[in-house]
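Pasting in a structure now, in structure tokens, and then I'll have a few things to ask.
For this depiction, one protein chain was excluded, whereas all remaining protein chains were kept in their positions.
All chains are identified by letter, namely A and B, in their written order; residue positions are counted from 1 within each chain.
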Amino acid sequence: MSGVILNNVKKRYGAVEVIKGVDIEIGEGEFCVFVGPSGCGKSTLLRMIAGLEEISSGDVQIGGRRVNDLDPKDRGAAMVFQTYALYPHMDVARNMGFGLSMNGWPRDEVDRRVNEAARILQLEPYLDRKPRQLSGGQRQRVAIGRAIVRDPEVFLFDEPLSNLDAELRVATRLEIAKLHGTLENSTMIYVTHDQVEAMTLADKIVVLRDGRVEQVGAPMDLYETPDNLFVAGFIGSPKMNFMALDNGRLPDGTAPAVPGAAGAATLGVRSDALRPVESGGDVAGEITVVEQLGDAVFAHFRTGWGQEMVARFEPGTRLRAGESVRFALAGRTHLFDAEGRALRAAAERLTA
Amino acid sequence: MADAALSRTSFAPPRRREAWLSPRARRTLVSIVLAAICAVWVYPIVWMISASFKTNGEIFADSGLIPDAPTFDNYTRAWREANIGQYFFNTLFVTVGSVIITTIAAALMGYVLGRRPIPGKTALMGLMVFTLFIPQGFTIIPVFELLTSVGLGQSLWGVMLATCGHSIVIFTFLFAGYFGQMPKELEEASRMDGVGPLKTFWYVMLPLSKPIIVTVIVMQTLQAWNDFLLPLVVTLANPDLRTLSVGVYSFRGEHFIDWGGMTAASAITIIPIILLFLFLQRYFIDGLAGAVKG
């Protein structure tokens, strides 16, 4: 039992409440990603689990124990920092074993664990190097190694990839995914602002905004059935297109063929749910920018009422800025009420 | 494009005169001038060192920098008869002691002031800045009175302790500035590792501040070795406790015609400190530069 449970957790700085009552349940061995725009409180929440920030109210449980008042080292959690936070004057082996040896572990046990971690992370050739002699990716692995040697119940990652360049980020992301496979039963909590990382790594995603949980669920659940406008707009790339509805009609007066549209305030369509048509269709516009990605073409177009939207085309489609395009809604559509809540019924009816 | 073309034709700037010296030649010229200035600049010190190897008769005989018959007599005389040997070890004692105390105290205090949000920090730092501008003449009487009242008024320990006070504020600020800019993740990482504050300071923070430690050691060494007013006051009634600075000063009063001995005593005084400076000047310069930038 090494799951993590947050129960109505709040954090106040003076009069300002930055975490406004969060309930999350993370099962043992689960990979959970906290995602949200900067300022949403995701790092604060992680640091509260780690014990680096005090918990103003509510409970945090790790492995069934309430840990609110425990020291960070006693919580059974290890953290990987965004900036790695390696000790610059110690070599890789010492960096990883520092915590253990300072706490009186016997030397050969420390060595054994360090070697084991180095083997998992392929750091063996670098054990006697200083951090500054390592590449960014290697440093990140050392930081992970430092967490591994402690054999924690919970791994905490605070934006671990954001200091890496794009290519390395993808590679390290894969390694973290593999690592989670290797270290079965280790619960991992991972904070990022990048929804791609969230989608690719997570068993469970927690979308946060302004100190509140917007939605919790498996990546595809969030993608396919977002609870609200915010999650719909945050998850998925490119961003979902939103169109205002007035009595079931778009701003130019067209009535899209979406059941239940009459009761909704906003219609959401992902770029791949727009099918180009020669005539008729639901949405029309003029192409402004064409992005060729190789495996897809994204056409940004401006609708008659002046809104920028984006549609996906099959690779190889030839398009030019200035061209007129028409689309029919073909695929999953999302309806939201005036408060931004998803009108689930409509979407479900369509998929059924 | 049209504008650029226009300005180019209508606005032909006067052709720049060819520089009469190539940049390289100009640098050489500057170097020669500087070399001359520097030679004059250090001449007195070189002259003094040279005089310390001359006999008293030769010193004022206008015989150039190379002694006719180099002699160590001046050194043996100064070391034994003028007690410079004793003063040397007095100075060493005061310097080493005050360097150890000052470095440890300033590092600890700088760490707390640089990183820890303790109550009263702003007030303390304000007070410290304020005292930077107090001249030593203002404080020497109470300092001596304090040493006297705790029984250290006639002791090298008193000199050592009071010497620690001279620059502790500046050193503390050097440490505080350095510790203050270290990423806080380092401490958090060691907290996650379960390492306590003392061990974190000792194993993580202190090793990382090595450049500042060396700077402080070098500057305090210079300070203690060269200090004058304080040891002068403390040793007024105790010639045996004199430091080199005071010893050399008194030498002049007591053996005022023995210029050879005087220059030898001077050389003994400055050679250790000049060697230290030559080998560690980078740290010394960093320390000074820190005062301006901070």
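Keep this in mind: a residue touches a chain if its C-beta (ideal position, glycine included) is under 8 Å from a C-beta of that chain, and two chains touch if they have at least 3 such contacts.
Everything that follows uses one rule, which is that contacts and distances are computed from a predicted model.
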Undisplayed chain, where the name is taken from the UniProt record, one of "Xanthine dehydrogenase large subunit", "Cytochrome c oxidase subunit 1", "STAS domain-containing protein" or "Sugar ABC transporter, permease protein": "Sugar ABC transporter, permease protein"
Touching residue (missing chain; options A:Gly21, A:Gly39 or A:Gly76): A:Gly39
Residue of B:Ala82, B:Val99, B:Leu156 or B:Val169 in touch with the missing chain, whole complex considered: B:Val169
Absent-chain interface as seen on subunit B, which is shown: 16, 23, 27, 30-31, 34-35, 38, 41-42, 44-45, 47-48, 51, 59-62, 101-102, 104-106, 108-109, 111-112, 116-119, 127-128, 131-146, 148, 153, 161-162, 164-166, 168-169, 172, 185, 197-198, 201, 222, 225-226, 228-229, 232-233, 236, 244-249, 252, 259, 262-263, 266, 269-270, 273-274, 277-278, 281, 285, 288-289, 291-293
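The rule is simple: only the chains that are shown with their structure count from here on.
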Contacting residues of subunit A [partner subunit B, same complex]: 50-52, 71-74, 77-79, 81-89, 98-100, 102-103, 146, 150
Touch list for subunit B against partner subunit A, complex: 183, 185-186, 188-195, 199, 203-204, 207-208, 210
